[in-house]
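Omission of a single protein chain aside, the complex is shown with its protein chains in their original locations.
Here the chain labels run A, B and C in written order, and each chain numbers its own residues starting at 1.
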Amino acid sequence: MSIRLTEAPFDPGALLTAFSQGRTETGAVATFTGIARAEAGATAVLELEAYPGFTEAEIGKIADQARERFGLHDLAILHRVGRIAPGEPIVFVATAAGHRRAAFEACDFLMDYLKSRAPFWKKERGPDGERWIEPTAQDHADRDRW
Amino acid sequence: MSIRLTEAPFDPGALLTAFSQGRTETGAVATFTGIARAEAGATAVLELEAYPGFTEAEIGKIADQARERFGLHDLAILHRVGRIAPGEPIVFVATAAGHRRAAFEACDFLMDYLKSRAPFWKKERGPDGERWIEPTAQDHADRDRW
Amino acid sequence: MARVLLFGPLRDLAGWRERRIDAASVAVLRSVLAAEDAALGAALGGKGVQVAVDQAVVRGDVALGADSEVAFLPPMSGG
Partner (left out) sequence: MARVLLFGPLRDLAGWRERRIDAASVAVLRSVLAAEDAALGAALGGKGVQVAVDQAVVRGDVALGADSEVAFLPPMSGG
């Protein structure tokens, strides 16, 4: 199980390559990559702040829940922090399980947590200045499905 | 949109790298990689047969449905045919959408179709000989969710 | 001479995957195949076996041209 934060841009494909190798008993690997949108042409730059150590530990508690609940063989989470330009990946989640339903559901569950309650503080800098962002009503509704 | 069959082993990570690049308006990329399991130590080798041309066209019809139904920006499907050793990827599906719910659901939908009704014929060669495989009851139940 | 393709268990049963056979229609083709291999003939009419002519699934009898491709598709297993 790997849970990491990074200030540098990353390639989700390289992470999937590493994650999927050598798995003779794993039938299913699901991944999710969240990408910073340009928001219809507005050149918004995201700035994500974490509390190093605390943030990984809190994510780790939910990851342990996911491993137990969905019977995962493994999981990996990488989250960008700092300034993120449009088109750059923000978050990558990979889950490995015996069968695909568990892999999909665990990946979905982890993303709902990461987007709604994980210890990050998010600022958007656009042409009209900057603002701190709260989870959307949809993020909360997604989280409440579990 | 890309729908391909291949007789050669492939790296799902390389496909995700290509698929996720240059997407400034896509917020969400979901992928699924199906891997041939060793089935608890039995050295089973899968052999998958397709009807080249027909198989891609049939998958393409479902892919068009998925694009419409989930509002996808793009999708990619690569499916192995021929002999597949344990631990090797069999299928890769990637979906790109504005938001994660659509990307996840479309990927899930496509996999349920691919595993239950796509034009493949699957043979398993194990220590006790070879046998043709039908979709499992679970595969049919998964497909019926949509 | 239609190009006839067998897939999956039908191929194993027949012992061939592709042949050229002279037949004016799918029904005639079925008769020709059944006459030389009764087990195959029965299997081609089995439950869930579909027929594609020129890569499109057809039902009932269909006329075949000189270059038609006829595929017998047993129940699909998924990938």
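Just so we're on the same page, a contact is a pair of C-beta atoms (placed from the backbone, for glycine too) under 8 Å apart; a residue touches a chain by one contact, two chains touch by 3 or more.
All figures in this text were calculated on a predicted structure; none of them were measured in a lab.
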Query raised in the report: Which chains here would be touched by the one that got left out?
Result: A
Requested in this report: Check the options A:1, A:18 or A:133 and report the residue that touches the missing chain.
Outcome: A:133
Requested in this report: Out of A:3, A:48 or A:66, point to the residue that touches the absent chain in the complete complex.
Outcome: A:48
Query - Residues of chain A in contact with the chain not shown - result: 34, 48-49, 51, 53-54, 57, 79, 90-91, 114-123, 132-135, 139
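Everything below uses one rule, namely that only the chains that are shown with their structure count from here on.
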Report summary line: Chain-centre distance (mean CA atoms) for chain A and chain C, in whole Å, is 50
Query raised in the report: Whole-Å distance, chain B centre to chain C centre, using C-alpha means?
Result: 27
Requested in this report: Could you tell me which residues belong to chain C and also touch two or more other chains?
Outcome: none
